[in-house]
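Some notes on the structure that comes next.
A single protein chain has been omitted; all remaining protein chains appear in their positions.
This part shows subunit A:
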Amino acid sequence: MADTPQIVMDERVKQISPMRRAMIRPELGGIVGTIAVFVFFGLFAFDSGMFNSQGIMNWSVVSAQFMIIAVGACLLMIAGEFDLSVGSMIGFAGMMMAIFGVTLGWPMWVAILVTFALCISIGALNGFIVVRTGLPSFIVTLAFLFILRGFTIFLPQTIERKTIIGGIREAAEGDWLAALFGGTIGKGFFTWMGEAGIIATFERGTRAGEPVVNGIPMLIVWALGLVVVGHVLLTRTRFGNWIFAAGGDAEAARNSGVPVNRVKITMFMFTAFCATVFAACQVMEFGSAGADRGLLKEFEAIIAVVIGGALLTGGYGSVIGAALGALIFGVVQQGLFFAGVESSLFRVFLGVILLFAVILNTYIRRIITGER
């Protein structure tokens, strides 16, 4: 073996076209889907009020809700795990805030902080059980789906003899931390837009002259904030590389010195954090906590993430993609309502687009890894 091989470009490796290069970006499906959805509703529901200030706010809020939980689910899925207890966690977190803040009468900020601590601990417990037992996270978090939902129904019934606890808005009045979840920002700007005639204002009644949309809800601020933080964390930090590695091949990552267990547990905690943010915004908006809140949210989050280009098997995906998936979700759900389409068809749409997204993702995965 005296001859050292020359550096020759293998003639069988074709230069990939820019088209194909764009194909393997995980966000592609999300971008195409978002454009398609807006074109569709722009053509068929433009006059329905979907694109005036109120309409935009309507689907933005719904999309933002999906986005908050999708960011958590996305990072967790890239790290190679699922959390099916997200929906129950939302119900549970809202109920605990109500019990601490209303029934027990604690100051709202204490109630919120204690709930966050409690829920993040449960997320850590989920993660701990998964990494310690090596069981699929699917089954471990399915158990917590039932455990948390059970408590969410049991606790208010035992304490208050009802399944909805109200009076949160009153309890949160003037609370500094509650305002971070319940309030709006940019009031002055919207008042100015109303006065300048850019957006509609109330014409009659006690609020005549005020704009119909009087600010951006904190829910949307949280959603955008989480998307930015999630995206930067995943693509621009050392920890982000560990998330990809943990989901791509846990054993290989361990051999290279990546603390896989710590990464996974942290991602379970982050998912629980996102669910609790969702719950906090929801109870502040409704002024009450109900035992059935957050039903099926875990699946909606996973669907948004998959539409956004993440692989169910982990190791690949994008937070921006997941956010676009959530946007598609919100726009279609509310758009069908504006377009006057029977709302049950939304589920049909959801099933179809999920199937389509999964098939597309599998195909993209083959391109990346060069499998046939």
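Basically, contacts are C-beta pairs under 8 Å (C-beta built on N, C-alpha and C of every residue); 3 or more make two chains touch, one makes a residue touch a chain; residues count from 1.
The working rule: contacts and distances are computed from a predicted model.
Note on the omitted subunit: UniProt lists it as "Monosaccharide ABC transporter ATP-binding protein (CUT2 family)", one of the names in "AtuA-like ferredoxin-fold domain-containing protein", "Monosaccharide ABC transporter ATP-binding protein (CUT2 family)", "Cytochrome c biogenesis protein ResB" or "Crp/Fnr family transcriptional regulator".
Across A:F92, A:Y316 or A:F337, the single residue that touches the chain missing here is A:Y316.
Only one of A:A253, A:M269 or A:M284 touches the absent chain when the whole complex is considered: A:A253. Subunit A residues in contact with the hidden partner, per the touch definition given at the top, are 1, 4-5, 7, 9, 13, 15-16, 232, 236-238, 240-242, 244-245, 248-249, 251-253, 255-258, 311, 315-316, 365, 368-371.
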